[in-house]
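One protein chain omitted, others in place.
For chain A:
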Amino acid sequence: MDSYDVPESTPSASSRPEDYFVGATPLQKRLESIRKQTSFIPTPPRRKVPQCSQLQEDVDPQKVAFLLHKQWTLYSLTPLYKFSYSNLKEYSRLLNAFIVAEKQKGLAVEVGEDFNIKVIFSTLLGMKGTQRDPEAFLVQILSKSQLPSENREGKVLWTGWFCCIFGDSLLETVSEDFTCLPLFLANGAESNTAIIGTWFQKTFDCYFSPLTINAFNLSWMAAMWTACKVDHYVATTEFLWSVPCSPQSLDISYAIHPEDAKALWDSIHKTPGEVTQEEVDLFMDCLYSHFHRHFKIHLSATRLVRVSTSVASAHTDGKIKDSVS
C-alpha cells in the first residue's frame, strides 16, 4: 500500500495529474483513461508459461501427492476477513464442532453415518505463484478410527484447499485485514462442501460462488496443456462440444492422438515461454477446419464444454482433474 502514495517530492506549483499516477494501479489507470476520453484498447493477451519457480523447493511432495489424480470442483471466493494462519488449530476445533452440530440437526443425514470425524487445517507451502501470494491452506475431514488404541489417520472423507496463484492484480486492491485466496477447490460429498462453505461464510464474512470456465478459457487451457512436454502420453487429447439446438442439445466429441496435437502446436508456437492469443486461435482453428473438411460441421458455432489432455482435464462447470505429477 505504501507504493501508491503521492511521490515524496513536495507538491510544486505545476502539480500535474500525471504525477499522482506514477504508481497507479491498473484500475486507476483505466479510470483515468476513461475520464480523459481516450480509448482503452487492451493489447491482445499473452500469457507467460510460468517456469518452475523457486517456491517449488518448499513444496512437500507427500502432502501434494494426494492432491493429484482427484477431481476438483472450483469455487471463487471473496477475501477472508481476519483470517490468521496461527489460529489453524482453533479453526479445526470450531469447524469440527460446527459440522457435528449440523449433522446432528439432521440436515445432511444418512442412516448409520459415522459422526466421529476429525477436521484438520494445515498450510500448503509452496502452492503459490509469487512470494506476494498468501500461503495456501488445506482443510480435510477424516473419519476418526473407533479404537482408541490405534492412532492411525482415518479415511479422508473430504478435502478442500484454498489458494492464490499469481494474484498480483487482486492483491493490490485488498486491504490489510483481508486475506485474498480467491480459488477454492473441493473434493468430496456435496453436502460437506455446503456445510463447510456455510461455516467459512459465517466466520470470515466471505462468499463462495461456483466458478465456471467459459469456452474461451478452455481453449487457452487446451493449448497450454498440449504445449507441455510429457514423457509418455497416458490419454488421448479429447474435446467435447455442445451444440445449441432444440429440443435436446447435441454433444460432439473429438479425440486426437496426443502426439499429433503436440506436433500441431509445435508448428504454431513461436516464442518459447510465452503463449499468445493468435497462437491459441490458430490451434483451435486448425482443429475446426480439419473437422469441417470431414464432416461439414462448423465447430466454431458450437460451445466448447470439456477439454481433456494427458496433463489435465477441465469441464465448463468448474471441474478440473490433473493426471500428471
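We adopt the following convention: a residue touches a chain if its C-beta (ideal position, glycine included) is under 8 Å from a C-beta of that chain, and two chains touch if they have at least 3 such contacts; residues count from 1.
Assume contacts and distances are computed from a predicted model.
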Exercise for review: Given the options "Centromere protein M", "Tax1-binding protein 3", "Phosphatidylinositol N-acetylglucosaminyltransferase subunit H" or "AP-1 complex subunit sigma-2 isoform X4", say which is the protein name UniProt records for the missing chain.
Suggested key: "Centromere protein M"
Exercise for review: Looking beyond the chains shown, say which of A:Q71, A:N87, A:Q104 or A:N214 touches the absent one.
Suggested key: A:N214
Practice item. With the full complex in mind, choose from A:M221, A:I268 or A:L304 the residue touching the hidden chain. Key: A:L304
Check your understanding: Thinking of the whole complex, not just what is shown, which of A:K229, A:K270 or A:K296 touches the missing chain?
Key -> A:K296
Review point. Which residues does chain A use to touch the chain missing from this display?
Key: 39, 41-42, 44-45, 212-216, 219, 244, 277, 284, 288, 296-298, 300-304, 316
